[in-house]
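This part shows chain A:
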Amino acid sequence: MDALREWLATTPMAQGMDPELLTGLAMLTFASLVLVGVALAAMIFIWCERKIAGYMQSRYGPMYTGRFHGWLQSIADGVKLLLKEDIWPANADKLLFRIGPLLVFTGAFLGYAVLPFSPTWVGANLDIGLLYAFAASSLVVTGVLAAGWGSNNKWSLFGAMRGAAQVVSYEIPLGLAVLPIVMSVGTLNLSQLIIAQQGYIWNWHVFNPIFFFAFFLYLISSLAEVNRLPFDLPETESELVSGYHTEYTGMKFAFFFLGEYADMFVVSAIAVTVFLGGWYTGIPAVDNFVHPAVVFIGKSVLLVMVQIWLRWTLPRLRVDQLMFVCWKVFIPATLGLVFLYGLSRVILR
Partner candidate 1 sequence: MTSVEIYEHLRERMPDAVVGYEANSAQPAILIDAEEVFELALLLRDSEKLSFDRLLVISGVDWEGYDEKGKGKHRKIAQYGEDGKPNDPGPEGTGDLGLYWYLHSMKYRHSIALKARIARDKASAPSLATIWPTAAWAEREIFDFYGIEFSGHPDLRRMFLPEDWEGYPLRKDYPMPARYHDVPLEGLPLAVRENQQSQEEGA
Partner candidate 2 sequence: MTDLQLSERTATMPGDQARPLKSDLLHINMGPQHPSTHGVLRLFITTDGEIVHTVTPYLGYLHRCAEKIAEGTTWHQYIVYTDRMDYLAAMNCNWGYCEAVEQLMRATGTEVEIPEYAQCVRVIIAELNRIASHLIAFGTYGLDLGAMTPFFYALREREAILNIFEKVCGARLMYSYYDIGGVKWDIPPDAMEEIKLFLKIFPKKLVEYNALLTENKIFVERLANVGVLDRETAIAYGCTGPVLRGSGVDWDLRRDEPWGIYDRFDFEVAIGRGQMGTLGDNWDRYYVRMLEMEQSVKIIEQAIAMMPAEGEIMAKMPRTLKVAPGEIFVRTEAPKGEMGFHIISDGGAEAFRCKTRSPAFHNLHVLEKLGEGQMISDLCATIGSLDLVLGEIDR
(Lines give C-alpha, C1' and ligand atoms only; values in the text may rest on other atoms or scores of the structure.)
Protein backbone atom coordinates (compact mmCIF):
# COMPACT_ATOMS: atom_id res chain seq x y z
CA MET A 1 0.00 0.00 0.00
CA ASP A 2 2.82 2.37 0.80
CA ALA A 3 4.44 1.55 -2.51
CA LEU A 4 1.17 2.34 -4.24
CA ARG A 5 0.89 5.61 -2.44
CA GLU A 6 4.43 6.57 -3.39
CA TRP A 7 3.77 5.73 -7.00
CA LEU A 8 0.53 7.71 -7.01
CA ALA A 9 2.35 10.71 -5.55
CA THR A 10 4.55 10.82 -8.65
CA THR A 11 1.59 11.02 -11.05
CA PRO A 12 0.72 14.47 -12.44
CA MET A 13 -2.81 14.56 -11.05
CA ALA A 14 -1.63 14.02 -7.50
CA GLN A 15 0.59 17.12 -7.43
CA GLY A 16 -0.50 19.48 -4.77
CA MET A 17 -3.06 17.09 -3.40
CA ASP A 18 -3.82 16.87 0.27
CA PRO A 19 -1.78 13.97 1.74
CA GLU A 20 -4.86 12.54 3.45
CA LEU A 21 -6.69 12.61 0.15
CA LEU A 22 -3.77 10.90 -1.50
CA THR A 23 -3.85 8.13 1.08
CA GLY A 24 -7.56 7.77 0.51
CA LEU A 25 -7.01 7.61 -3.24
CA ALA A 26 -4.33 4.97 -2.76
CA MET A 27 -6.68 2.91 -0.64
CA LEU A 28 -9.44 3.20 -3.21
CA THR A 29 -7.11 2.22 -6.02
CA PHE A 30 -5.87 -0.75 -4.08
CA ALA A 31 -9.39 -1.91 -3.29
CA SER A 32 -10.44 -1.56 -6.92
CA LEU A 33 -7.41 -3.47 -8.11
CA VAL A 34 -8.13 -6.23 -5.66
CA LEU A 35 -11.81 -6.29 -6.62
CA VAL A 36 -10.96 -6.65 -10.27
CA GLY A 37 -8.37 -9.25 -9.41
CA VAL A 38 -10.83 -11.20 -7.29
CA ALA A 39 -13.48 -11.14 -9.95
CA LEU A 40 -11.01 -12.28 -12.59
CA ALA A 41 -9.58 -14.92 -10.30
CA ALA A 42 -13.03 -16.23 -9.45
CA MET A 43 -13.87 -16.52 -13.13
CA ILE A 44 -10.68 -18.40 -13.81
CA PHE A 45 -11.22 -20.67 -10.84
CA ILE A 46 -14.75 -21.48 -11.97
CA TRP A 47 -13.49 -22.37 -15.42
CA CYS A 48 -10.73 -24.49 -13.88
CA GLU A 49 -13.22 -26.22 -11.65
CA ARG A 50 -15.47 -27.11 -14.51
CA LYS A 51 -12.63 -28.41 -16.63
CA ILE A 52 -11.03 -30.39 -13.81
CA ALA A 53 -14.41 -31.78 -12.82
CA GLY A 54 -15.02 -32.72 -16.41
CA TYR A 55 -11.75 -34.53 -16.90
CA MET A 56 -12.09 -36.33 -13.59
CA GLN A 57 -15.51 -37.50 -14.67
CA SER A 58 -14.18 -38.73 -17.99
CA ARG A 59 -15.81 -36.01 -20.02
CA TYR A 60 -14.68 -32.68 -21.39
CA GLY A 61 -15.78 -29.60 -19.53
CA PRO A 62 -16.89 -26.52 -21.43
CA MET A 63 -15.62 -26.71 -25.00
CA TYR A 64 -17.56 -24.31 -27.15
CA THR A 65 -17.66 -20.80 -25.75
CA GLY A 66 -14.39 -19.42 -27.00
CA ARG A 67 -12.87 -21.90 -29.38
CA PHE A 68 -10.18 -23.16 -27.09
CA HIS A 69 -11.69 -25.35 -24.38
CA GLY A 70 -14.45 -22.94 -23.56
CA TRP A 71 -12.28 -20.34 -21.86
CA LEU A 72 -14.98 -17.71 -22.33
CA GLN A 73 -17.51 -19.84 -20.46
CA SER A 74 -17.10 -17.95 -17.19
CA ILE A 75 -17.52 -14.61 -18.90
CA ALA A 76 -20.59 -15.90 -20.64
CA ASP A 77 -21.96 -17.09 -17.30
CA GLY A 78 -21.18 -13.73 -15.76
CA VAL A 79 -23.05 -11.91 -18.50
CA LYS A 80 -25.96 -14.31 -18.15
CA LEU A 81 -26.16 -13.72 -14.40
CA LEU A 82 -26.10 -9.97 -14.94
CA LEU A 83 -28.99 -10.15 -17.35
CA LYS A 84 -31.14 -12.52 -15.32
CA GLU A 85 -34.46 -11.50 -13.85
CA ASP A 86 -34.11 -10.70 -10.19
CA ILE A 87 -36.64 -12.96 -8.52
CA TRP A 88 -37.78 -12.27 -4.99
CA PRO A 89 -39.58 -15.03 -3.08
CA ALA A 90 -42.95 -14.00 -1.69
CA ASN A 91 -42.75 -12.68 1.86
CA ALA A 92 -38.99 -12.55 1.76
CA ASP A 93 -37.49 -10.26 4.33
CA LYS A 94 -36.43 -7.40 2.08
CA LEU A 95 -33.41 -6.22 4.02
CA LEU A 96 -31.99 -9.59 4.95
CA PHE A 97 -32.53 -11.07 1.52
CA ARG A 98 -30.62 -8.19 -0.02
CA ILE A 99 -27.66 -8.01 2.32
CA GLY A 100 -27.06 -11.77 2.59
CA PRO A 101 -24.87 -12.05 -0.48
CA LEU A 102 -23.21 -8.73 0.23
CA LEU A 103 -22.12 -9.80 3.67
CA VAL A 104 -20.77 -13.10 2.35
CA PHE A 105 -18.77 -11.38 -0.32
CA THR A 106 -17.53 -8.64 1.98
CA GLY A 107 -16.35 -11.15 4.54
CA ALA A 108 -14.29 -12.90 1.94
CA PHE A 109 -13.09 -9.72 0.33
CA LEU A 110 -11.88 -8.11 3.53
CA GLY A 111 -9.29 -10.85 3.92
CA TYR A 112 -7.42 -9.56 0.89
CA ALA A 113 -6.36 -6.43 2.74
CA VAL A 114 -3.63 -8.24 4.64
CA LEU A 115 -2.44 -10.83 2.13
CA PRO A 116 1.28 -10.34 1.51
CA PHE A 117 1.63 -10.87 -2.20
CA SER A 118 5.21 -9.71 -2.05
CA PRO A 119 7.38 -7.90 0.49
CA THR A 120 6.14 -4.54 -0.78
CA TRP A 121 2.76 -5.46 -2.14
CA VAL A 122 0.70 -5.63 0.98
CA GLY A 123 -2.55 -3.81 1.49
CA ALA A 124 -2.03 -3.15 5.18
CA ASN A 125 0.96 -4.60 6.93
CA LEU A 126 -0.91 -5.11 10.18
CA ASP A 127 0.84 -6.53 13.18
CA ILE A 128 -2.30 -8.54 13.86
CA GLY A 129 -2.68 -9.52 10.24
CA LEU A 130 -3.49 -13.19 10.85
CA LEU A 131 -6.06 -12.41 13.50
CA TYR A 132 -7.65 -9.83 11.26
CA ALA A 133 -7.92 -12.32 8.39
CA PHE A 134 -9.72 -14.88 10.53
CA ALA A 135 -11.95 -12.27 12.08
CA ALA A 136 -12.91 -10.81 8.73
CA SER A 137 -13.88 -14.17 7.33
CA SER A 138 -16.25 -14.68 10.26
CA LEU A 139 -18.47 -12.06 8.69
CA VAL A 140 -19.55 -14.76 6.26
CA VAL A 141 -21.70 -16.38 8.94
CA THR A 142 -23.94 -13.36 9.24
CA GLY A 143 -24.43 -13.32 5.51
CA VAL A 144 -25.34 -17.01 5.47
CA LEU A 145 -27.87 -16.60 8.25
CA ALA A 146 -29.36 -13.51 6.65
CA ALA A 147 -29.71 -15.33 3.35
CA GLY A 148 -31.26 -18.40 4.88
CA TRP A 149 -33.79 -16.56 7.01
CA GLY A 150 -34.57 -13.92 4.45
CA SER A 151 -35.45 -16.47 1.79
CA ASN A 152 -38.64 -17.47 3.57
CA ASN A 153 -37.97 -21.08 2.68
CA LYS A 154 -37.64 -23.88 5.21
CA TRP A 155 -34.98 -25.66 3.24
CA SER A 156 -32.89 -22.48 2.97
CA LEU A 157 -33.21 -22.08 6.71
CA PHE A 158 -31.89 -25.60 7.16
CA GLY A 159 -28.88 -24.81 5.03
CA ALA A 160 -28.24 -21.57 6.84
CA MET A 161 -28.43 -23.17 10.29
CA ARG A 162 -26.06 -25.90 9.27
CA GLY A 163 -23.76 -23.39 7.62
CA ALA A 164 -23.61 -21.14 10.62
CA ALA A 165 -22.92 -24.03 12.97
CA GLN A 166 -20.26 -25.43 10.70
CA VAL A 167 -18.36 -22.21 9.99
CA VAL A 168 -18.41 -21.04 13.58
CA SER A 169 -17.25 -24.42 14.86
CA TYR A 170 -14.42 -24.85 12.41
CA GLU A 171 -12.94 -21.44 13.02
CA ILE A 172 -11.60 -22.80 16.27
CA PRO A 173 -9.34 -25.53 14.89
CA LEU A 174 -8.49 -23.15 12.07
CA GLY A 175 -7.09 -20.61 14.50
CA LEU A 176 -5.57 -23.17 16.84
CA ALA A 177 -3.75 -24.91 14.02
CA VAL A 178 -1.72 -21.80 13.21
CA LEU A 179 -1.01 -21.09 16.86
CA PRO A 180 2.19 -23.19 17.06
CA ILE A 181 3.67 -21.25 14.16
CA VAL A 182 2.73 -17.97 15.78
CA MET A 183 4.41 -19.20 18.95
CA SER A 184 7.48 -20.10 16.95
CA VAL A 185 7.82 -16.86 15.02
CA GLY A 186 6.43 -14.64 17.74
CA THR A 187 4.21 -12.38 15.68
CA LEU A 188 0.86 -12.34 13.89
CA ASN A 189 2.26 -10.19 11.11
CA LEU A 190 1.88 -12.16 7.89
CA SER A 191 4.95 -10.69 6.22
CA GLN A 192 7.06 -11.58 9.24
CA LEU A 193 5.67 -15.12 9.16
CA ILE A 194 6.91 -15.49 5.63
CA ILE A 195 10.28 -13.92 6.28
CA ALA A 196 10.82 -16.49 9.02
CA GLN A 197 10.75 -19.17 6.30
CA GLN A 198 13.36 -17.68 4.00
CA GLY A 199 16.15 -19.73 2.65
CA TYR A 200 15.99 -23.28 1.47
CA ILE A 201 12.83 -25.32 1.17
CA TRP A 202 13.33 -27.16 4.42
CA ASN A 203 12.94 -23.91 6.25
CA TRP A 204 9.31 -23.90 5.34
CA HIS A 205 7.12 -24.44 8.34
CA VAL A 206 5.35 -27.39 6.86
CA PHE A 207 8.49 -29.53 7.09
CA ASN A 208 8.76 -29.11 10.82
CA PRO A 209 7.37 -32.34 12.34
CA ILE A 210 4.75 -30.69 14.55
CA PHE A 211 3.73 -28.08 12.04
CA PHE A 212 3.25 -30.82 9.45
CA PHE A 213 0.19 -32.12 11.29
CA ALA A 214 -0.98 -28.60 11.92
CA PHE A 215 -0.88 -28.01 8.19
CA PHE A 216 -3.26 -30.85 7.48
CA LEU A 217 -5.59 -29.86 10.26
CA TYR A 218 -5.57 -26.35 8.89
CA LEU A 219 -6.23 -27.56 5.37
CA ILE A 220 -9.25 -29.62 6.34
CA SER A 221 -10.65 -26.92 8.58
CA SER A 222 -10.27 -24.44 5.77
CA LEU A 223 -12.42 -26.70 3.59
CA ALA A 224 -15.09 -26.47 6.24
CA GLU A 225 -14.72 -22.71 6.45
CA VAL A 226 -15.37 -22.32 2.78
CA ASN A 227 -18.26 -24.81 2.63
CA ARG A 228 -16.53 -27.08 0.15
CA LEU A 229 -17.09 -30.79 -0.08
CA PRO A 230 -16.73 -32.88 2.03
CA PHE A 231 -18.16 -30.12 4.22
CA ASP A 232 -20.69 -28.57 1.89
CA LEU A 233 -23.71 -29.31 4.05
CA PRO A 234 -25.07 -25.77 3.92
CA GLU A 235 -25.52 -26.12 0.22
CA THR A 236 -25.99 -29.86 -0.15
CA GLU A 237 -27.02 -30.14 -3.69
CA SER A 238 -28.86 -33.35 -3.30
CA GLU A 239 -30.76 -32.64 -0.14
CA LEU A 240 -31.46 -28.98 -0.03
CA VAL A 241 -31.14 -28.17 -3.70
CA SER A 242 -28.92 -25.21 -2.92
CA GLY A 243 -29.32 -24.67 0.76
CA TYR A 244 -29.15 -21.07 1.77
CA HIS A 245 -28.80 -19.75 -1.73
CA THR A 246 -31.69 -21.69 -3.29
CA GLU A 247 -33.85 -18.64 -3.81
CA TYR A 248 -31.19 -16.42 -5.27
CA THR A 249 -30.81 -15.61 -8.95
CA GLY A 250 -28.87 -13.21 -11.05
CA MET A 251 -26.34 -10.88 -9.57
CA LYS A 252 -27.06 -11.84 -5.95
CA PHE A 253 -26.28 -15.44 -6.77
CA ALA A 254 -23.17 -14.27 -8.56
CA PHE A 255 -22.06 -12.57 -5.36
CA PHE A 256 -22.42 -15.81 -3.43
CA PHE A 257 -20.36 -17.59 -6.00
CA LEU A 258 -17.71 -14.89 -6.11
CA GLY A 259 -17.62 -14.86 -2.35
CA GLU A 260 -17.06 -18.60 -2.18
CA TYR A 261 -14.15 -18.58 -4.60
CA ALA A 262 -12.67 -15.45 -3.06
CA ASP A 263 -12.79 -17.11 0.32
CA MET A 264 -11.15 -20.21 -1.09
CA PHE A 265 -8.26 -18.11 -2.31
CA VAL A 266 -7.92 -16.28 1.01
CA VAL A 267 -7.69 -19.43 3.12
CA SER A 268 -5.28 -20.97 0.63
CA ALA A 269 -3.16 -17.82 0.67
CA ILE A 270 -3.04 -17.90 4.45
CA ALA A 271 -1.99 -21.56 4.32
CA VAL A 272 0.77 -20.61 1.90
CA THR A 273 1.83 -17.72 4.13
CA VAL A 274 1.96 -19.65 7.34
CA PHE A 275 3.09 -23.08 6.20
CA LEU A 276 4.37 -23.12 2.67
CA GLY A 277 6.96 -20.41 2.52
CA GLY A 278 4.96 -17.50 1.14
CA TRP A 279 6.74 -15.79 -1.70
CA TYR A 280 9.95 -17.85 -1.36
CA THR A 281 10.56 -20.53 -3.96
CA GLY A 282 12.70 -22.56 -1.60
CA ILE A 283 15.80 -22.21 -3.69
CA PRO A 284 17.53 -18.90 -2.86
CA ALA A 285 19.21 -18.67 -6.24
CA VAL A 286 15.89 -18.73 -8.06
CA ASP A 287 14.38 -16.16 -5.72
CA ASN A 288 16.28 -13.40 -7.47
CA PHE A 289 14.80 -14.18 -10.86
CA VAL A 290 11.19 -14.80 -10.01
CA HIS A 291 8.87 -12.05 -8.84
CA PRO A 292 7.63 -12.96 -5.35
CA ALA A 293 4.01 -12.21 -6.16
CA VAL A 294 4.06 -14.81 -8.92
CA VAL A 295 5.33 -17.43 -6.50
CA PHE A 296 2.79 -16.51 -3.86
CA ILE A 297 -0.16 -16.48 -6.18
CA GLY A 298 1.05 -19.65 -7.88
CA LYS A 299 1.23 -21.58 -4.64
CA SER A 300 -2.19 -20.35 -3.54
CA VAL A 301 -3.69 -21.36 -6.85
CA LEU A 302 -2.18 -24.81 -6.42
CA LEU A 303 -3.89 -25.19 -3.07
CA VAL A 304 -7.17 -24.05 -4.59
CA MET A 305 -6.75 -26.78 -7.20
CA VAL A 306 -6.32 -29.30 -4.40
CA GLN A 307 -9.59 -28.09 -2.92
CA ILE A 308 -11.30 -28.55 -6.27
CA TRP A 309 -9.81 -32.00 -6.59
CA LEU A 310 -11.16 -33.03 -3.20
CA ARG A 311 -14.60 -31.73 -4.00
CA TRP A 312 -15.10 -34.02 -6.93
CA THR A 313 -13.72 -37.12 -5.25
CA LEU A 314 -15.29 -37.39 -1.85
CA PRO A 315 -18.86 -37.78 -0.61
CA ARG A 316 -20.08 -35.41 2.04
CA LEU A 317 -20.26 -35.82 5.77
CA ARG A 318 -23.46 -35.66 7.72
CA VAL A 319 -23.92 -32.71 10.01
CA ASP A 320 -23.47 -34.55 13.30
CA GLN A 321 -20.40 -36.34 11.99
CA LEU A 322 -19.01 -32.98 10.95
CA MET A 323 -19.57 -31.55 14.41
CA PHE A 324 -18.08 -34.65 15.97
CA VAL A 325 -14.95 -34.35 13.88
CA CYS A 326 -14.59 -30.69 14.78
CA TRP A 327 -15.22 -30.74 18.50
CA LYS A 328 -14.00 -34.18 19.45
CA VAL A 329 -11.15 -34.71 17.04
CA PHE A 330 -9.78 -31.49 15.62
CA ILE A 331 -9.94 -29.25 18.66
CA PRO A 332 -8.22 -31.75 20.95
CA ALA A 333 -5.71 -32.42 18.20
CA THR A 334 -4.85 -28.77 17.65
CA LEU A 335 -4.75 -28.08 21.36
CA GLY A 336 -2.48 -31.06 21.69
CA LEU A 337 -0.21 -29.66 19.01
CA VAL A 338 0.00 -26.32 20.76
CA PHE A 339 0.85 -28.06 24.01
CA LEU A 340 3.38 -30.30 22.30
CA TYR A 341 5.10 -27.42 20.62
CA GLY A 342 5.27 -25.45 23.83
CA LEU A 343 6.72 -28.47 25.56
CA SER A 344 9.29 -28.97 22.82
CA ARG A 345 10.33 -25.37 23.09
CA VAL A 346 10.85 -25.72 26.82
CA ILE A 347 12.74 -28.98 26.47
CA LEU A 348 14.92 -28.00 23.56
CA ARG A 349 15.87 -24.61 24.96
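Keep this in mind: a contact is a pair of C-beta atoms (placed from the backbone, for glycine too) under 8 Å apart; a residue touches a chain by one contact, two chains touch by 3 or more; residues count from 1.
How were these candidates chosen? In short, all candidates are chains of the complex that A comes from, given by their letters.
Note that the structure is predicted; figures quoted are calculated from it, not measured.
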| said: All of these sit in the same complex as chain A, but only one touches it there. Which of 1 or 2 is it? | reply: 2
| remark: The chain A residues in contact with candidate 2 across the complex are 53, 56-59, 154-155, 158, 161, 229-230, 232-233, 236-239, 241, 312-321
